[in-house]
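Worksheet: one structure, shown below.
Left out: one protein chain. Kept in place: all the others.
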Amino acid sequence: MAENDNLGNLLARRGISRRTFLKFCTALASSMALSPSMVPAMAESLAKAKRQSVIWLSFQECTGCTESLTRSSQPSIESLIFDFISLDYHHTLQAASGFQAEEAREQAMAEHKGKYLLIVDGSIPVAENGVYSTIAGMTNLQMLEDAAKGAMAIVAVGTCAAYGGLPKARPNPTGAVSVTDLIDDKPIINIPGCPPIGEVITGVLAHFLTFGAIPELDTVGRPKAFYGETIHDRCYRRTFYDQGLFAETFDDEGARKGWCLYKLGCKGPVTYNSCATTKWNQETSFPIESGHGCIGCSQPDFWDMGGIYEAVSEPLTDLRGPAVTAVVAGAAAGVAVAAMNKQSKQSAKDRHFKVSSETLDEELKK
Amino acid sequence: MTRLQDIPVNTEITGLDAECNMVDAVLHELKQLLDAYLSSGETGVIDIKSMPLSATDYDSLKQRLGNGEISATASLAGDTEIYETALSGVWWVVHRNIDDRVLAEQLEVGRIPAILCAHDDDIRVARERL
Amino acid sequence: MNSPAVQRAENAFVEFIDGPITSFFGSCVHCGLCAHACLFYEETGDPKFTPIYKLEPMKKVWKQNYTFWGKLLHKFGLSKPLTEEDLKAWEPLLYDSCTMCGRCSMVCPVGNDISYMIRRAREAMVASGYAPEGLKQATLRAATIGSPMGIKLPALKAKIGHIEEETGLKIPMDIEGADYLALLSSNEIMMYPEYIGAIAKIFKHAGVTWTLSSEAYEATNSGLQIGSSDIAGELVQHVVDAAEKLKVKTVISPECGHAYTAIRWEGPNLIGKKFDFKVKHILEVLDELREQGRLKTTGLEEAALTYHDPCQLARRGGVVEQPRRLLNMVAADFREMDEHGVMNWCCGGGGGVSANERAADWQLIAFNKKKSQVQALGVNTMVTACANCRMVLEEGIEENDIQVEVLGLTELLADYLDTK
Partner (left out) sequence: MDTALLIWAKSTGLQWATIIMLLGLTMRVIQILLLGRATDLSEARNSDVMSAGIKTIFRRFVPPQGMLQKGLLVYLSGYIFHIGFFIVLLFFVPHIQLIDSTLGISWPGLRSSLIDAITVVTLLALIVLLLHRVWNPVLKLLSTPEDYLTWALTFLPLLTGYMAYHHMLFEYNTMLALHVLSVEALMIAIPFSKLSHMVTLFLARWYNGAIAGRKGVQS
């Protein structure tokens, strides 16, 4: 593929009609919650998009994000996007290994300096200068800082890269941090989730290719198109929540009837993601549809947000112990203060000014 | 020990409100889109897939709109079904992929759905092939 | 350094603030509803008459001595101290515009007994010298002569002489071992001596023995009105000494509201010991006699009449049903005011207001409530059981030039005694 080739030509070569591409764009826009009226313009623009160099770095991660992206067993139209990008380095997927792999990375970084897209999955350990995770003798920290310098933009894929994720959960022994914690001079798109939805990763890349800019982000760096609403608000069980119908256990009548899982710890109300609409595994289902509450994986600090089976409104610490202590301490303090009050009252009594006929007489004479 | 298939699992959702008034909202929006088309020729689209329609809502919407004179199927890496509803100018468009999974479902308002029109680039390719 | 007056006031506030008062101040949400229970606010619409507002100086001291933040701020001198200006400004509010009728205590949503607090706040006022002159004079006379109106024994004896002449009955004096020791109020001696004749008639009729005491004939307790437990206690002690000396079983509080509260409810607490005798209001005694069948009447008063509940008797004293039972014996057309019994409206002159010349204007304004109540009923006779109420009502009636007669219930009963 020539460097300056565009997506439209690639389509033509593959015998894919522009109608088909328009259909793909329609689906993409729908999943991104873009206005359907934007589709024709989007298709035109995307067809003219140039091939994009991508470097993918994996740090403290579990490969789940890559799995999510490549999970599709049937070739779909989304895969076009991946055919079209130039994935110059991907530690997990690439055929090359050892010094050749690292050479490929350095070469891509040099060749496309300032133009490549840096995708990161996994958090970066910074404790002890980052020795907890190294690749080819280079700490993740160094590698990220190096690669970030020449990147046009960075996409933090997965909750670990976006917010620190599991490695950052208390007590965080490796000092894991997110990309945003380390890099502040490049545009960063967070695509959190554990893992993120494949279509969402594709969608964001498509958006980037189409518009040549990062999409509109929320306060924690997520594309609003995919993370604009809570799972709760788009949940098909929402109506049960509103009606006050809840499953109390996983095998009760309510659970069988598909009632709301709030009481069983569903984090849908505090989780922004598009699982409820985009769903998983070729739109088969999503956790709530399978009878399990949302665990809130696309939120910052979600591991520290309370147990998976504890409702959102439950406190994160024990209150009973402190309550008992407080009452006992309060009683003791109360007794102490009451003794002081009694004392000052007694001394007031001792200093009591006696009103008598003499004092009244005196006052009246004045 | 109980075998897996012996555990009763009932996945049918019952008790949902029959209609959440979404149908009326859609019909109202269609009316506005038709007005816009008649006054300025501007076409409009409603994305049905991203709407939280219950199954009952969906069926009821389909029934209320009915079937019109035209229907077409386009083979575009999976079928795309298009038919005109009983309301002229209101088209129901369903895009599926090769796995028959619905990619997008829309109501389109206009003379003809955009997807049916051939693109200049494709026409150019056609010309070259002659 | 605070002035001696402020020190004395502050000291007295600290001394008299107790558990209830702490809970009252701590619960007040400043809802302002007590204003609607206050005669003075209702008749003037002036917000300064809001009952709880009258306690601002006491609240200040409570905050600084009995609350966490108040104490802290006070310690570092960050809160406004109690000043002479406060005492000066609040003196009229605490004395002239409050009859301690206790109506506010009945309506407070959080349950504050505001009247209870006013009574104790007056302790601090009188200790600091900030009490109305009229009340001081009355109290001084009560403490020195034994009567706020300065009625000495010879004057009483002269009155008794007239009554004995009129009724032909002997008024017993200093009779040891009598069933009852009757007390009188200054107003009764001076203005309504017919009360003495009435009880003499009734007791003779009922066949009970009674006596007056030459050492303690007055029940009026100015000490309580001015808010001095010291003086109130002294006055109570006179009565206790006399009762003990005469070995009576029961002391009768006269037709007077505050006298009843003073001797019946506060008395033992003021002298710090339980009484060996019972204390009853004259109406309680009469009602008991009625119950025992020893009080028989004949004939009925035909005129439509109503009963004015003295606050200290009804709301603050629990004597509510007795007057009604007694009235029904002699009244053909007894009508209740819309708000009566424990929810009655004060005459406007209780709690020392009538002894305080400075408060005369406010007292008259307050009377409008009673006026409209009576006029709504369309009656021309008001019966009551408190000589002070009676005097205040009569003053109001005269000022307003309306045709209403005020009667004492005991006298009314005496008029209808079945003497056969």
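So that you can tell them apart, the chains are marked A, B and C in the order they are listed, and the count of residues begins at 1 in each.
By our rule, contacts are C-beta pairs under 8 Å (C-beta built on N, C-alpha and C of every residue); 3 or more make two chains touch, one makes a residue touch a chain.
These numbers were taken from a predicted model, which means no experiment stands behind them.
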Among the chains presented, those that the missing one touches: A, C
Option touching the unshown chain, where A:A127, A:A213, A:A323 or A:L364 are the choices: A:A323
Residue, one of C:P57, C:P92, C:G146 or C:G317, that touches the chain absent here: C:G317
Option touching the unshown chain, where C:Y41, C:W90, C:F203 or C:Y307 are the choices: C:Y41
Among C:V342, C:A360 or C:L377, residue touching the chain not depicted: C:V342
Touching residues (missing chain, whole complex) on subunit C: 17-20, 22-24, 26-33, 35-37, 41, 45, 47-48, 50, 52-53, 66-69, 105-113, 116, 264-269, 272-275, 278-279, 314-318, 320, 338-339, 342-343
Residues belonging to subunit A that touch the chain removed from view: 218-220, 230, 233, 241-244, 246, 262-263, 269-270, 272, 299-302, 304-306, 310-317, 319-320, 322-323, 325-327, 329-331, 333-335, 337-339, 341-342, 345
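Going forward, only the chains that are shown with their structure count from here on.
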Reference subunit C; chain at largest CA-centroid distance: B
Euclidean distance of C-alpha centroids - subunit A vs subunit C, Å: 75
CA centroid of subunit A to CA centroid of subunit B, Å: 32
Mean-CA-position distance for subunit C and subunit B (Å): 87
Of all residues in subunit B, those that touch subunit A in their complex: 9-17, 20, 43-47, 49-50, 52, 54, 74, 76-77, 80, 95, 97-99, 101-104, 106, 114-115, 118-119, 121-122, 125
Sites on subunit A touched by subunit C in the complex: 341, 344-345, 348-349, 351-357, 359-361, 363-364
List of subunit A residues in touch with subunit B within their complex: 8, 12, 16-20, 22-24, 26-27, 29-30, 33, 36-37, 39-40, 47, 74, 76-77, 234, 236, 238-240, 245, 256-259, 277, 282-283
